Structure formats: C-alpha cells, structure tokens
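For this view, one protein chain was removed and the others were kept in their places.
And then subunit A:
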Amino acid sequence: MRRVVITGAGTINALGRTVPDTLEAMREGRCGIGPLEMRDTDRLAIKIGGQVKGFDPEEVFNRQQIALYDRYTQFTLIAAEEAIRQSGLTFDGELANNSGVVLGTSGGGLTTQDENYRAVYEEGKNRVHPFVVPKLMNNAACSHVSMQYNIKGPSFTVASACASSNHAMGQAFWFVRSGMAPVMVTGGSESMLCFGGIKAWEGLRVMSKDGCRPFSATRNGMVQGEGAGIFVFEDYEHAKARGAEILAEVAGFAMSSDAADIVMPSKQGAARAISAALADARLDRERIGYINAHGTGTAANDKTECAAVADVFGTHADDLMISSTKSMHGHCIGGTGAVELLACIMALRDGVIAPTIGYEEPDPECALDCVPNTAREAKVGAALSNAFAFGGLNAVLALKAV
C-alpha cells in the first residue's frame, strides 16, 4: 500500500476565490452568507445563501468556453487551476496515462437545466442551445479537467448528495493507495443556488431564513452555499522524489449506509463510518484533535452527529474540537466536503481551528467543543472530515499532518 499525500489545493466559494482567501476568512470567522442575488427572489421564501458574488465568468473564460461550462464546471476549473498549479505537476507520458480525475457533484449543471426548462416551459421556446446536454451532465466538470490538463487515466463523477465530494475523494485515495494511479485530481463542485434549486430545498422545510447556526440551541435549519474544492492526491514517494510541498497526508477513508430513512440521519450509520475511517487510517481515537463536522445546522443532523461522535470517541469526545464551517460558507451540497477539507488542512498545517460562527446558546444535545465563533490555535496531528448525505450515505476521511 502506498501512502497518499495532498500536494495541491484550490477553491472558490462564498468566502473567497482562492485557498489563502478562504482560510483567512475562516481564521477571522467571517460569514459569507447573505442576501441572494438572482432573478425572482420576490418569489422565494428563503432569500439567503452562501453565494459566490461579483463573479464574472467572462473575466476567466472565453465565449466558446462559457457556451460549454455550466457554473459548477466554471467553479471546478477555477479551483483545479489553483490546485494543479500549486502541485507543480505537468501531465504527460506515463504520468498522464495513469493519473485520473474523480469529482463529486450532486446536481451537476443545475443552472443550465433551470435556464433551459424556463426557456421551453415558461417562455414557450421550441429550441434550446445545442450544448445543453454536454453542459448539464454530471461528469462535464470532470471531463473538462481531464481535457484541460491532459489527464488520461481513470476518471468519473460520483453523486451521493451531500457526501458526493467525500465519496469522490475516497475513491481517489484508493486509486493512489492501491498503486493504480500516481496522482488523482479530486474534490467536488456544486452550484445549486439557482431558482429551481432553492425552490426544491424550500419544499423540504429544513432551510433557515436567517442564518446557519450549527450546534447552537437557536439553530433553525441549513443555508445553501455553492462552490468547489479541488485537490491533488499523490503517491507520497512520487511527491517526495520530485520535492513537492506536502500539505497533509490522507490516512484513511470509510463509507457506510444507514439503510434506514431517505432524509433522517442515523447515529449508528454515522458512527460506523467514523469508526471505520479511524481503523482504516490505523489511528487511535485519542490522536484525533479536530473533526470538521457535517454540521448542517438542522435540528436532526447536529444532535445525531454529536451523539455519533460521543459514541465513537467516549471520553475523548470532550477533548477534541469539532466545528462546522458551513456556518460561514453555507452547505455546498455535493462540493461541501471538498471545501471543508480545507479547514482540516488548516488545522494540521497551520495549527488554526476554524470556528463554528453564529453560535448563540448551548444545546445539551450538542455538548461538544464546537469552537464557537472564534478560531483557535491548537496543535493537531490528525483530523477527520464528516459527510452524511440524504439517503443515509456516509463518507468520512481521515487526515494526518506530515
């Protein structure tokens, strides 16, 4: 088995257009959630989100590219450029043939779907742009990364709702660990903050109208975000041989399925994924200093997640820190685990724990140290990143400092 390390990271989300900007915002406990800017907000009951604002795709992409790139693909390519540039890798020859791209997204090109359904149903048009299909498909972003960087090995997209990018990064980890690929570009992206995307979530009645306050007794639901996180996972020996800068080691990964309910989370399912990730990483539970929580800010998730962590960690649950950065960037759905992995890297590399902002009042059912409101300095040797999707599909990554 090979050791797997991260040698590049990139992002775009409501907190920033780059990793340094995002980490600075997390350190400062800045909130990226605000009033939604889009057409027809007067018809929405939920008017806030973690939106990437002031972003003009024409500053980054040409007209032909925009014709093919949905907003979620644009996010992916912006984050991939940052990650691959940081890694210093160029893909050619054997490296190109053997490396791959595995990305997560829940809905793919939703803005494209929204706009074109509107054109045919609302505006009564009988013709849509010729590239609607290649623009909206869930693997479009993956394919464009592959094409742009000449990455020719195993490449595909994983869709498991809010766990999509953790599932994707888990597959990428396995490809490198097993020796099948020296390098995998991985992570995820989502752009569900379009009119239809918000309407669908409104229907479920789990959205907050005023803010995301994970673990706080005053929480009243989730807030949607958008964005991408992309990483370069690399064989440790390959990275060392070329003198690459190593951000963190991916030590383990595990998945589980609740097999119980299509929306309600399960403590047992979450606990099984967390335990199995620790076992896979060969990490004693006492070594985990930080957990990036799924922490959606719904009544159900946060108490279930805290109970699962308490079950797995026993008395150590009171010593570790667990925060939800969704309080700052919102729930980026299929891209959320990837954006949140940045907080784990910051904890391991910089010794800074991102806070859970918006925290107002303790909830006895969430009685863990959620790093309320202000970032904290702490030396952390190992961290977990949780993702628990609707449909009961759980995926947990374990990271170590190198």
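A few points about this structure:
Note that a contact is a pair of C-beta atoms (placed from the backbone, for glycine too) under 8 Å apart; a residue touches a chain by one contact, two chains touch by 3 or more; residues count from 1.
Going forward, contacts and distances are computed from a predicted model.
Of the candidates "DyP dimeric alpha+beta barrel domain-containing protein", "Sugar ABC transporter permease", "Acyl carrier protein" or "XRE family transcriptional regulator", the chain left out of this view carries the UniProt protein name "Acyl carrier protein". Of the candidate positions A:Asn220, A:Gln268 or A:Asn373, contact with the hidden chain is made by A:Asn220. Residue A:Val206 is the one among A:Val206, A:Ile274, A:Ile288 or A:Ala354 that touches the chain not shown.
Within the whole complex, the absent chain has one touching residue among A:Val133, A:Met264 or A:Ala279, and that is A:Met264. Listed by residue number, the positions of subunit A touching the unshown chain are 45, 203-206, 208, 219-221, 262-264, 298-300.
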